[in-house]
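Notes follow once the structure below has been shown.
One protein chain is absent from this view; the other protein chains keep their places.
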Amino acid sequence: MTDLRNLYQEVILEHNKKPRNFGPLEEFTHEAHGYNPLCGDDYHIYMVVEDDVVKKVTFDGTGCAISKAAASMMTTKIKGKSVEEAEQYIAEFRAMMADELDDDGQEHLGHLKVFAGVAQLPNRIKCAVLPWHTLNAAIHGNDGTSTEGEADEWDG
Amino acid sequence: MTDLRNLYQEVILEHNKKPRNFGPLEEFTHEAHGYNPLCGDDYHIYMVVEDDVVKKVTFDGTGCAISKAAASMMTTKIKGKSVEEAEQYIAEFRAMMADELDDDGQEHLGHLKVFAGVAQLPNRIKCAVLPWHTLNAAIHGNDGTSTEGEADEWDG
Amino acid sequence: MSAQSLETPAKIDWDAIRRDFPILDQEVHGKPLAYLDNAASSQMPQQVIDRIVEYQTTFHSNIHRGVHALSQKATDAFEETRSLVRQFLNAREDAECIFTRGATEGINAVMHGYGRKFLKAGDEVVITHMEHHSNIVPWQMLRDEKGIVLKVVPMTDDGRLDLEAFQEAITDKTKFVSCIHVSNALGTINPIKEIAAMAHAVGAPILMDGCQAAPHLTLDVQDLDADFYVASAHKMCASTGVGIFYGKREMLEKMDPFLGGGDMILSVSFDETVYNVIPHKFEAGTPPIMPVIALGAAIKYLTAIGRDNIARREDELLAYAMEKLDTIDAFKLYGPRDTKTSVISFGIGDVHPHDIGTILDTAGVAVRAGHHCTQPLMKRLGIPATARASIAFYNNTDDIDALVGAINDVTEIFGA
Partner (left out) sequence: MSAQSLETPAKIDWDAIRRDFPILDQEVHGKPLAYLDNAASSQMPQQVIDRIVEYQTTFHSNIHRGVHALSQKATDAFEETRSLVRQFLNAREDAECIFTRGATEGINAVMHGYGRKFLKAGDEVVITHMEHHSNIVPWQMLRDEKGIVLKVVPMTDDGRLDLEAFQEAITDKTKFVSCIHVSNALGTINPIKEIAAMAHAVGAPILMDGCQAAPHLTLDVQDLDADFYVASAHKMCASTGVGIFYGKREMLEKMDPFLGGGDMILSVSFDETVYNVIPHKFEAGTPPIMPVIALGAAIKYLTAIGRDNIARREDELLAYAMEKLDTIDAFKLYGPRDTKTSVISFGIGDVHPHDIGTILDTAGVAVRAGHHCTQPLMKRLGIPATARASIAFYNNTDDIDALVGAINDVTEIFGA
């Protein structure tokens, strides 16, 4: 059970239960759909970007506790940040999942570090990464994304 | 080489070199085509049957020494015999290949016993049996036959 | 072989049988492995592994076209398996038993070889809401190509086929029925013999997907009157890479092959090619010789234990598990409670099955979490996925206890 407590930390369970920034936006500048066919995690990310700043960001959909908490905490993290910073978080989160994040990055990620335990469970990495993957797609204007068949890119 | 001499007996080699009753008949009452896709043995049997007696029987085609000698010796054996007797030979030859021929049958088969060695080589049984199989088809008015997929019936 | 030393069912030493499966004797995340993912793929007894090693170290060779001793021996062992499959299914003839790459290829062989040849626009193909994707997607491909109509028989809330609706769905327009024998997602055993009778009453052939039936039930394709029956070797203690595809001779003979190549022909010229007789017509190219020979060993193994005994053992373990699981408040079973195989598809409160799967894994308990290749069935139940524990005869009560314990961890962590 100790391992599990490391994976399912209180903050993750709490975000899973009460996801922040949940639900679709009526008006948005960016949007993308992310789907993991392996376990059915299925999310939409909606963004309002103005002057290169993420004014609003929400997510909608269903999935496991890891993916839902990851999405919820992601939205709280990047709201109000510049697009450039959001991209830095994407890169850092991805590096953390690949067990390749340096100390500076760790520092910068802050409480997102609670997902470090997921990196030890290869078959759950895609869950934690899916919202970030989808955010990336939204920023770059791809309208859909799937974790399938892109194991190399995202599993590191 | 002793085993081989048992298989390739002089009489077989001799019939292979100088097959009897070889070549098509212009006029015939019965005919059938026999083909072994595994090794390409490919024969036609032609018969003239009158009053239930095999007046003429020839074979044509190509194949290995075993099949050619079997065909040649078969024609010399059944020529002039009644159809009923021919069918008895078919049954006996088949039994010999299945190692199930009784002493009476052995006696009756006469010099066809030179093929007994073939029964010890499962992958050559079809060669020796093909002409007999085709003869059977000719008698019963099936116009073609193939040893493939009928392993059960003929391999015993 | 321990299985062979059994005399009467009463004396079956299930502990000894479990020891035939070396893979079960290991720890995962520091806990003893409780392998309960048998519906996805079963494990292989030492007897089958030994047969594979024997094959590869003493008589591997390509088959059918060889004059040398190894080739003959390999051919004999390959064809012996065909005969064992015939007995396993109680088919009429060996030639009706074809080896494919898996059950999936068998269904596709029927879609291509029968469907594309004999069905036309407007013809109705009846399937059910309970099908595995492998028995949905091929018929959708046929729909896209030929304009056939796909009719889907509904499922009840407790995961059974609605037989009245089935009867209604079958009409004069029905030209084919394809139906799962035992549900992989829920364990439901369908009354497939009655369904076959309905199909035959309107002259429609029926394909039965027996992937989950073959490991658990004693089969008789003649009694069921199956026109086609498919199963997967890797769910029957044998190897991945080979499936069983049964068809009635008259059906197979009138069908076209959909894979062209060596061995499936009698003669080839550029003008004309003559297909071989069955079963060879459907076995293009070098077949999965080693997996087939392993399947032969597995059938011998299962038969030695006795398929009745296997079913009884699995039913007992299922009953033991259900008794314990029913005491857990948050435990929710999907599908029926009886007339089913030893498959337990479940949820825990509103915990996502994927999280259940991970927590169980940490406790050494291997289950499957997901849609089990039955997305329409999941949608029908209004859920994205389930956790599925599937029990084989080599499991034991310790495995079940580990499952129950780990489910308690789930409720504790998630406060479910």
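Observations on the structure shown:
The chains carry the letters A, B and C, assigned in the order they are written, with residues numbered from 1 in each.
By our rule, contacts are C-beta pairs under 8 Å (C-beta built on N, C-alpha and C of every residue); 3 or more make two chains touch, one makes a residue touch a chain.
What you see is a predicted model; the values in this text were computed from it and never measured.
Remark: the absent chain touches shown chains A, B, C in the intact complex. Within the full complex, the residue among C:Pro32, C:Gly66 or C:Pro191 touching the omitted chain is C:Gly66. Considering the full assembly, C:Gly241 is the residue among C:Gly241, C:Gly296 or C:Gly335 that touches the omitted chain. Residue-wise, the contact with the chain that is not shown comes from C:Ile23, picked out of C:Ile23, C:Ala201 or C:Ala319.
Remark: the omitted chain is touched by one listed residue; of C:Pro215, C:Pro291 or C:Gly347 this is C:Pro291. Chain B residues in contact with the hidden partner, per the touch definition given at the top, are 1, 3-5, 7-8, 13, 38-42, 62-66, 68, 121, 123-124, 127. In the full complex, chain C makes contact with the omitted chain through residues 22-23, 26, 28-29, 33, 35, 37, 40-41, 43-44, 49, 52-53, 56-62, 65-71, 100-105, 107-108, 111-112, 132-134, 136-138, 140-141, 150, 152, 232, 234, 239-242, 258-265, 267-270, 273, 284-291, 354, 357-358, 360-361, 365-370, 373, 375-376, 379. Looking at chain A, the residues touching the absent chain are 35, 37-39, 122-124, 146, 148-152.
Definition applied: only the chains that are shown with their structure count from here on.
Taking the mean Cα position of each chain as its centre, B sits at the greatest distance from chain C. Chain B and chain C have Cα centroids separated by 45 Å.
Chain centres here are Cα averages; for chain A and chain C they lie 37 Å apart.
Residues of chain C found to touch two or more other chains are absent.
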